[in-house]
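All protein chains but one are shown in place.
Letters A, B and C mark the chains in the order given here, with residues in each chain numbered from 1 onward.
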Amino acid sequence: MRTRIKELREEIDRINRELLGLLAERGRIAQEIGRIQTALGLPHYDPVREAEMLDYLTRENPGPFPNETIKHLFKEIFKASLTLEESEDQKAFLYSRKRHPEPTVVEAGPARFGAEKLVIAGPCSIESRAQMEETAAFLAKKGVKVLRGGAFKPRTSPYAFQGLGEEGLRIGRDAARRHGLAFVTEVMDTRDVEMVAEYADILQVGARNMQNFALLKEVGQAQKPVLLKRGMSATVEEWFYAAEYILAQGNDQVILVERGIRTFEKWTRNTLDLSGAVLAKQETHLPVVVDVTHAAGRTDLLAPLARAALAAGVDAVHVEVHPNPLVALSDNRQQLDFAGFERFLEAIRDLL
Amino acid sequence: MRTRIKELREEIDRINRELLGLLAERGRIAQEIGRIQTALGLPHYDPVREAEMLDYLTRENPGPFPNETIKHLFKEIFKASLTLEESEDQKAFLYSRKRHPEPTVVEAGPARFGAEKLVIAGPCSIESRAQMEETAAFLAKKGVKVLRGGAFKPRTSPYAFQGLGEEGLRIGRDAARRHGLAFVTEVMDTRDVEMVAEYADILQVGARNMQNFALLKEVGQAQKPVLLKRGMSATVEEWFYAAEYILAQGNDQVILVERGIRTFEKWTRNTLDLSGAVLAKQETHLPVVVDVTHAAGRTDLLAPLARAALAAGVDAVHVEVHPNPLVALSDNRQQLDFAGFERFLEAIRDLL
Amino acid sequence: MRTRIKELREEIDRINRELLGLLAERGRIAQEIGRIQTALGLPHYDPVREAEMLDYLTRENPGPFPNETIKHLFKEIFKASLTLEESEDQKAFLYSRKRHPEPTVVEAGPARFGAEKLVIAGPCSIESRAQMEETAAFLAKKGVKVLRGGAFKPRTSPYAFQGLGEEGLRIGRDAARRHGLAFVTEVMDTRDVEMVAEYADILQVGARNMQNFALLKEVGQAQKPVLLKRGMSATVEEWFYAAEYILAQGNDQVILVERGIRTFEKWTRNTLDLSGAVLAKQETHLPVVVDVTHAAGRTDLLAPLARAALAAGVDAVHVEVHPNPLVALSDNRQQLDFAGFERFLEAIRDLL
Partner (left out) sequence: MRTRIKELREEIDRINRELLGLLAERGRIAQEIGRIQTALGLPHYDPVREAEMLDYLTRENPGPFPNETIKHLFKEIFKASLTLEESEDQKAFLYSRKRHPEPTVVEAGPARFGAEKLVIAGPCSIESRAQMEETAAFLAKKGVKVLRGGAFKPRTSPYAFQGLGEEGLRIGRDAARRHGLAFVTEVMDTRDVEMVAEYADILQVGARNMQNFALLKEVGQAQKPVLLKRGMSATVEEWFYAAEYILAQGNDQVILVERGIRTFEKWTRNTLDLSGAVLAKQETHLPVVVDVTHAAGRTDLLAPLARAALAAGVDAVHVEVHPNPLVALSDNRQQLDFAGFERFLEAIRDLL
């Protein structure tokens, strides 16, 4: 019986080769169709045609595979052909390292994301000139190159402090300028992109807006780097697609930020998905940041998580710092004070 | 020794009574402070003052409770006082059934959400006049009162079909008008709200935009009902806060839609959180819809889940229907065809 | 150019037909190999052989499909063949409704799971003869047929009440007998199965032990019905596999219980996955129960969720009832008192 198996396997090998030949032929024809469709401005994907093909294939199916299997196998073949056609147009995703093997360097003020290890720091919300001046002066002295601070704050409750708006932007920009820092701040409304871009060196798209596609397109048309936070329940794939929205508009200055995902765990605010950050480094050419403040939501985890992120190869860590966290207008339990930030910096110094 | 326990418990009772008296006195003073703060336009919550009180209380703590416990207990007392002050201003959230015990009825065309059991149906995307005309005619004949259809589609990929835009709105509106249906469609950009409101009877805020606070505020200023989908990883509390954003702008015509949350389960697209829908009915006065299509992502679960939702007390179910799902431009595996919709309707008939 | 597309599509059709013929031939040969392997006691899946085939196919790949695509397509073909071979042996899983189309009826005392709508009720823990006697008398009077009560309690903390053990079993059994009820109780240790089976009419495998495979095998050898709870983060597929472990040992008296899964939501103890329960009804022939107590963790949701479950087609609901929940030794916030249970029963009466 083992001899018989051997014989049958030779048959299988022969059939495999014939399948291979037919698939190749089919692929070449699909490519030609694709080129014509592109020339005519027609879509590559034609669901009616697909439905018809599946229809007659299952009608003529002699067995032993059930129709469901035949449908499945041919759908895979159709999909492969479609991919081939599309890759003629596009080769690959703009974010993909396969298309763009060298890492992209995003420059903002003194900071060169992707070319040096960086720390982004600053308060959750911009509250006053004094607060930002004090923070910027302190951070600059510590060697930090990027100042964060929110002027438009996404708050769960409509009754919570919503940020100082344009006045906040002015305060943040001035503090950053005075101390030679880049200034990053969040934009939440398509109508505000132009205005925020006048003040900020880097536009932040927050986690809650990662799939606000109108906003993604709008910042894609701005001439400013964009720091794109991963949504709190976005898959890595969806995060990359969100970046593609920005890149597809012509803005190639995108920085990806992993900030923790939502899980059942209660002792941390979110669960840092370091694998997601590593995948972002491996699969894309964009700089990658880990926001340890939002991932952990507690100050005792910031240094170990930042060490982990840097050792795993990310380009920067993001941490919230406030002159007096106790009186901060938002997130007052998770921001570091200046002494805490100094200890944090000391703890990660060897990995910067 | 049991006698001694009895004596000690009498001591405890006496102390409890004294604590009760002191708390009451403290509460009355807090209320008075709150009234003055409101008059002066000052915030009720003063973190610096709290920090100072905790500071001296732990400094003077004679034991045996550890400082952490003392802090915790007083924070609870502070929180209770703050709640008391805030309730003076606001009594309760606008969404709350405690504040507004009778259910809100939202009227849109022939539909009265909250006063009758409804079915919202229609295709995922608006694709052509013929498709919408055919669908609207069919649905109207089946007694459906609300037609859905997307003209602006939130798509994960920037290269996927993004909807027909304003032309789609016109097609959807016309089909609905012709057959006496209300028309609901999604708006994704603050800049489009006014335009979409010209065509739609109900503005939909999609799951991905549930915390797009700029959009929530904008639809809160529209004179149209808003159908607010729960975000795919939003807690029930965050969902209610999102509704509050809209209500706080003066628009009290909000319909809540549970559409499944993101979990680890792989055999369904999302996990329907029916408890969330029930909580929405119990805690708010707003009409509640369950979107079985997005919750399940597979047609074989639609009828049982719709039955469940209606039996649990929700006001409407939402289901996607397409004349020919196989050739639909989006979500083609989860839309019902007309025959499927008839079976669906038959299966839930006794609960409508 | 459109004519050219037409011509090319005819080519594609011809190739599709040839592919179909080759696949059919390949399928028949694979079936023959499969039969020989079964006769020889060899496994169907041979990863080395697969690796060799993929190796020469990618070596000989003439393009234009990239090697990754060729590998993917042939892996799908291999998988389809393997499925074909395996279905020769086994047709389908023991749990599968495809194999066993009529619903299984599990009898336990007066209860016939799968043939009538049932309520399982009783306290979380068995605490005393008086407690169980009072509960059993009350429930029997209300028409309940199945009494639950834990003698071995899975507690997160080793210092929490662990149950009365065998004494508890005796109490539970006696109370059930006296009032003509079936008695269901949890078993947690392979060494206890025989003993628990002497007292219980139904053996419960708890959520935390759903993948305690040694226990599954052991209860599979008992001559008693088994109530199998879904693990708190088990996929539906894993739950069915756990049932298969029991069925494969020869015990076909399995009842499936959905009791909520672990998600990010905080206002409920777990998230009831009603889709999972519906899938269990559709895909398996086993009776399905929804445990509303553990799913919700709060008494105000019990009736609406039980209504939903029954309307969706499940066979029974499970709810915890205690004469005095306030003094219960475990889970004292989520158990109904007698008056609460009467209201619960009233609220679901029309669906029983």
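In the analysis below, contacts are C-beta pairs under 8 Å (C-beta built on N, C-alpha and C of every residue); 3 or more make two chains touch, one makes a residue touch a chain.
In this text the structure is predicted, and so the values were computed from the model without any measurement.
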Subject >> Residue, one of C:F113, C:F183 or C:Y245, that touches the chain absent here >> reply: C:Y245
Original post:
Per the definition of touch given earlier, which of A:L8, A:A312, A:L326 or A:L352 contacts the omitted chain?
Top reply: A:A312
Original post:
Pick from B:R26, B:R170 or B:R298: which residue touches the chain that isn't shown?
Top reply: B:R26
Original post:
Residue-wise, where is subunit C in contact with the chain that is not depicted?
Top reply: 47-48, 51, 154-159, 188-192, 208-209, 211-215, 232-233, 237-238, 241, 244-245, 248, 262, 326-328, 332
Subject >> Residues belonging to subunit A that touch the chain removed from view >> reply: 233, 235-237, 261, 263-268, 271-276, 278-279, 281-282, 295-296, 300-301, 304-305, 307-313, 351
Subject >> Where the unshown chain meets subunit B, residue by residue >> reply: 1-2, 4-5, 8-9, 11-13, 15-33, 36-37, 39-40, 49, 53, 56-57, 60-65, 69-70, 72-74, 76-77, 80, 83-84, 233, 262-264
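Here, only the chains that are shown with their structure count from here on.
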Original post:
Farthest from subunit C in C-alpha centre terms, which chain would that be?
Top reply: A
Original post:
If you count the C-beta pairs in contact for each pair of chains, which pair comes out on top?
Top reply: A-C
Original post:
In whole angstrom, how far does the Cα centroid of subunit B sit from the Cα centroid of subunit C?
Top reply: 31
**OP:** Measure off the straight-line distance from the CA centroid of subunit A to the CA centroid of subunit C, and report it in whole Å.
**Re:** 37
Subject >> Numbers and ranges of subunit C residues touching at least 2 other chains >> reply: 233, 263-264
